[in-house]
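Okay, structure first, notes after.
Left out: one protein chain. Kept in place: all the others.
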Amino acid sequence: MKKLAGDKSVLSFGIRRMHPAISPMIDRSAYIGGCDGVSSLIGARTINKNPTGTIPHALIINMGGIENAVKAFDKDIDENVPRIALVDTFEDEKFESIKAAEAIGQKLLGVRLDTPASRRGNIVDIAREVKWELKIRGFEHVKIFVSGGLDEEIIPKLIEAGVDGFGVGTSIANADTIDFAMDIVEIEGKPLAKRGKYSGKKKLFSKLDNGSVIFKVEESNKEFKEAGFKESLVPIIKNGEVVYKEETPEEIRNFVLSQLKEIDEI
Amino acid sequence: MKKLAGDKSVLSFGIRRMHPAISPMIDRSAYIGGCDGVSSLIGARTINKNPTGTIPHALIINMGGIENAVKAFDKDIDENVPRIALVDTFEDEKFESIKAAEAIGQKLLGVRLDTPASRRGNIVDIAREVKWELKIRGFEHVKIFVSGGLDEEIIPKLIEAGVDGFGVGTSIANADTIDFAMDIVEIEGKPLAKRGKYSGKKKLFSKLDNGSVIFKVEESNKEFKEAGFKESLVPIIKNGEVVYKEETPEEIRNFVLSQLKEIDEI
Amino acid sequence: MKKLAGDKSVLSFGIRRMHPAISPMIDRSAYIGGCDGVSSLIGARTINKNPTGTIPHALIINMGGIENAVKAFDKDIDENVPRIALVDTFEDEKFESIKAAEAIGQKLLGVRLDTPASRRGNIVDIAREVKWELKIRGFEHVKIFVSGGLDEEIIPKLIEAGVDGFGVGTSIANADTIDFAMDIVEIEGKPLAKRGKYSGKKKLFSKLDNGSVIFKVEESNKEFKEAGFKESLVPIIKNGEVVYKEETPEEIRNFVLSQLKEIDEI
Amino acid sequence: MKKLAGDKSVLSFGIRRMHPAISPMIDRSAYIGGCDGVSSLIGARTINKNPTGTIPHALIINMGGIENAVKAFDKDIDENVPRIALVDTFEDEKFESIKAAEAIGQKLLGVRLDTPASRRGNIVDIAREVKWELKIRGFEHVKIFVSGGLDEEIIPKLIEAGVDGFGVGTSIANADTIDFAMDIVEIEGKPLAKRGKYSGKKKLFSKLDNGSVIFKVEESNKEFKEAGFKESLVPIIKNGEVVYKEETPEEIRNFVLSQLKEIDEI
Amino acid sequence: MKKLAGDKSVLSFGIRRMHPAISPMIDRSAYIGGCDGVSSLIGARTINKNPTGTIPHALIINMGGIENAVKAFDKDIDENVPRIALVDTFEDEKFESIKAAEAIGQKLLGVRLDTPASRRGNIVDIAREVKWELKIRGFEHVKIFVSGGLDEEIIPKLIEAGVDGFGVGTSIANADTIDFAMDIVEIEGKPLAKRGKYSGKKKLFSKLDNGSVIFKVEESNKEFKEAGFKESLVPIIKNGEVVYKEETPEEIRNFVLSQLKEIDEI
Partner (left out) sequence: MKKLAGDKSVLSFGIRRMHPAISPMIDRSAYIGGCDGVSSLIGARTINKNPTGTIPHALIINMGGIENAVKAFDKDIDENVPRIALVDTFEDEKFESIKAAEAIGQKLLGVRLDTPASRRGNIVDIAREVKWELKIRGFEHVKIFVSGGLDEEIIPKLIEAGVDGFGVGTSIANADTIDFAMDIVEIEGKPLAKRGKYSGKKKLFSKLDNGSVIFKVEESNKEFKEAGFKESLVPIIKNGEVVYKEETPEEIRNFVLSQLKEIDEI
């Protein structure tokens, strides 16, 4: 996702799709995996960040319209909070965007299109049209954000249409289950395993090769290390002591991003 | 199309899709084929009807909004002209419909959704939502019309969502070409035809059978007439005199509609 | 799954496929949804049951073969624990089944085929062959259990082959995410909702109809109740008091099973 | 079509497939689009050419065979009219071709295969066989023309089989309808357009780029002209005077053919 | 094939497609399987029949045309040999059929269409056209035979077009290989078989049930016989004596045809 978005920002909106017991972990995983921010308070805490968001539909409905909502928000909210207006509440995205821009001018950082499914004929065309209409009226500085049902297919098209950022939920909130098993492979040093399992204790080595991770089961330590492989499993507890230095989400994320550059396709 | 729409009205919007030299014929054919009205002046003249239509986008844009446009139209236009408001100009269909209904109340006959493709996520859902919102505010009398890219697939779904009428253009404005040929099949009464053509003069008979028209080439006149077949080709000119009584579009259309009742599927 | 298995037993083996934070809930949900037992200690506790299982591969590997393992288990383990032998460790399922049956005879309740993927050409044929071989040697009482990668496709075929019970993991351990949203639909009693949402407070009614649950948004309470609909949402907390009597997993499961009978297909 | 045929000749046989009111325009369009000739009198007049054709089936049937027909035609018809024989009337294309060639020898310009659908197993094989049979008998000068249901798929195969020219009808006689609309985009110089339309008056620029025409809406006149774009719309009437010099069909056709050379694929 | 053809005749033309060592057996198998005749001398001998065929292309080419060939054949060949003319040699099937019929009138039993692939656009249409042209000229008695690349798909369409008989070669000349194996299943009365094979000596029973043959392995002789099953394997040699009475091809074929009546679909 982040790979596709390039230098555009991607926020995790995934927290409300799964059981609350694992929601904060979803936000944390989204951040580690490359998202630029998260939207839940508790998820943000797991990564030592502030949560991010936009002026909500609720405010616009209560204030009776986008202009009032944007002006009120701009008047009362700490000026460090970015002014991003949701522009699909009552009117068409095009006209709500123009109204939001005309209401607070240069202070409007961006507009967010969260168009409901029944109006989402071609969100790429809508985004392109909103950008054109803002520009022809002198609001080239207003960024375009899009959210709602985004996936890997549509993000490249939206980037091409000039979109500046994305809010992604469902498509990063779940993952396929991974089958695995624990098995006995040696009895007191002698290799022995059930049918379908390879006998003998093994070491797992991996290296990044031409944009994809390859794993090999050890055949000769030395030969493998020369070929650039690293042992994949590292000790966490030794003799009752934690010997593993935990990395911060920031460190893990930077490692992921550094790897993304070497990967060709997702 | 008319078969699918049942007792709902269908208007022909097909005239502007083809070469102007055959446009009036398209409107006439649409009427004969079951459409309830046509939208062009010259097409209407071929069937001795008044053209029909709705309050146009141009008026709404010039008047600055749906409320002004509806009120002005209601004030100045002959009261025999039905008040039907296009509700997709500036704002969402839902809110423009409410505004149009609140502007002239019981005098509003209907609203027309001509939603642009980029906003047409699910026009069936939009129509159902507009109907709900009008009803919850007491405007159950307002009819819902839909136009724009309609075809045989979507009309049954729209009827189920409570839509009352349709404007259909492109999907009835063209037809597949039909291959045909003229061939010599007899020389002075003796059957002779090139390869691939059946020799001998023939008569064509047809009858409506279980909902589809079947054609047979004459084998014995008498036997065929007893089986309910009628000769398909009738003389138009005999000895220089026109012997065929031309039917009005109305008569042809009524014949078509009477046949539609016997047809199972299209 | 339970619907397909009919009166055959189905055990949940799903717990190890997902994040441990929600594993016990998976076992509980599997039981509620119709599984006859669960395999994890903590999952079993959530439903007040004993966990169930079979003689493991580990014992067979350590004892050096199925005969020793079955005999030792039979000698030392509480006789209330059913004797079910895993028969795919060293030899072919057919011969390990015969050996297990010959080792403890009538005391063997069943054999479990957990055949590894690389040997699983046609598990239905293997199960049918094992059943034949046990029967031709006089062990008709031995039940056949199958586990490993089972899904809705294969269970009916296994039942037809004479299998008596199933262990199901991955295919019931996950679920599709469900999109939902919270929205403002009224301001102080007046219906108002953003584009794409229906205005006005609603009540949700449902009833079981011809084997599938149908939902309707209230139009008239009275009319709905006469048609057999029940309100779908019930109060849980009123004035700070919990007014909802929690049902036991047993009660929920029985309700689910009673509904399964009325459902035609899954 | 012409692109595929290369230096082979292509005639338009499209006129009888559509309504007679637009038939002459079809012939004119076919010629402009690259066809080398047309077959109808009135179509030919629109392009200031003579219509072209072959000895018809009717003559062959009336004369009782290909030999008589070819000889009679050769005897009585102006020698400027090319002798091209239709060779699928009574006998197989192979034998009628041989008879036509033997009848008038060097004066036979070509034969035309208009094989009926029921005999058209593999028209490419038939054409190749006819060419072989003519050549083995010393009539290498006779050209092979094919007509009847030709399309883009089969023409390259026919060229490879040695065919010298084509008569194409149905597949160039119709075109998909093009959706378009007229819209208000400015009110007295201020940009304003309905939802789904881009506000503001625009200029359309185009250029031929790597074999396909690309269109751009003006952003900066100057920048566009430097990039090789030309304004696509030109004035036809100014102050009541026609200011546009109409081009002859010949000039337009030459322009089209010059563009075809730069186009890679159709 | 015979099932599809109903009371129409089907000849086996299959002998030349396979290795000559098994060709006679192909003709014999075709006859047993329902074909009405075979075309090779040696194949015919295996079934005690005369081979059947038609006037060959070779005669027509040598005689210079269909009329000469038919007349010569009719003059010199034993009058018990049916006069069936191949009508695709030089001219179109339509005209050669007419010429053959006009040459010997009532003595012409039928015409055979063996149209080459390159002319076989729609052999069903050709057959229907030939039948029409013969009938319109008073030759209703001439039967239509078709050969060349026939399969199960096209035969029903040809029957509907009025075809009276078929010559079928390639599509009945080969068969899929059937995998089978010989295995040890008992050692001195004790059931024992390798993995994947069922232990113990078995008897095979079969019966015709609702149009398809079902096989069962014996479980109880008595029960099976009451259910209408018959033992599928019968002794051929006992104590060195042949105890099996061989049936004639005629008897086997009649048995097959009697079964065909009970079979619904092939």
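A few remarks follow.
So that you can tell them apart, the chains are marked A, B, C, D and E in the order they are listed, and the count of residues begins at 1 in each.
Assume contacts are C-beta pairs under 8 Å (C-beta built on N, C-alpha and C of every residue); 3 or more make two chains touch, one makes a residue touch a chain.
In this text, all values refer to a predicted model and were calculated from it rather than measured experimentally.
Although it is not drawn, the missing chain touches A, C, D, E when the whole complex is taken into account. Residue-wise, the contact with the chain that is not shown comes from C:Ser118, picked out of C:Asn80, C:Ser118 or C:Ser258. Touching the missing chain, out of E:Leu41, E:Ile77, E:Ile184 or E:Ala227, is residue E:Ile184.
When the whole complex is considered, the residue among E:Asp27, E:Asp74, E:Asp88 or E:Glu133 that touches the unshown chain is E:Asp88. The missing chain lies against chain A, touching residues 191, 195-196, 198-200. Mapped onto chain D, the interface with the missing chain covers residues 92, 94-95, 125, 129, 132-133, 136-137. In the full complex, chain C touches the hidden chain at residues 90-92, 95, 115-123, 125-126, 129.
As a convention for this text, only the chains that are shown with their structure count from here on.
Fewest steps needed to get from chain A to chain C, stepping only to touching chains, is 1. The chains that touch both chain A and chain D are B.
Seen as a C-alpha superposition, chain B sits on chain C after a turn of 120°, to the nearest 5. Using the mean of the Cα atoms as each chain's centre, the chain most removed from chain E is A. Because chain A and chain B share one sequence, their contact can be compared position by position; here over half of the interface residue numbers appear on both sides.
Note: centroid distance chain C to chain D, computed from Cα atoms, is 68 Å. Centre-to-centre separation of chain B and chain D, using mean CA positions: 34 Å. Shared interface positions of chain E, defined as residues touching 2 or more other chains, are 92, 95, 125, 129.
Taken as a graph of touching chains, this assembly has some other topology, since it is neither a line, a ring, a star nor fully connected.
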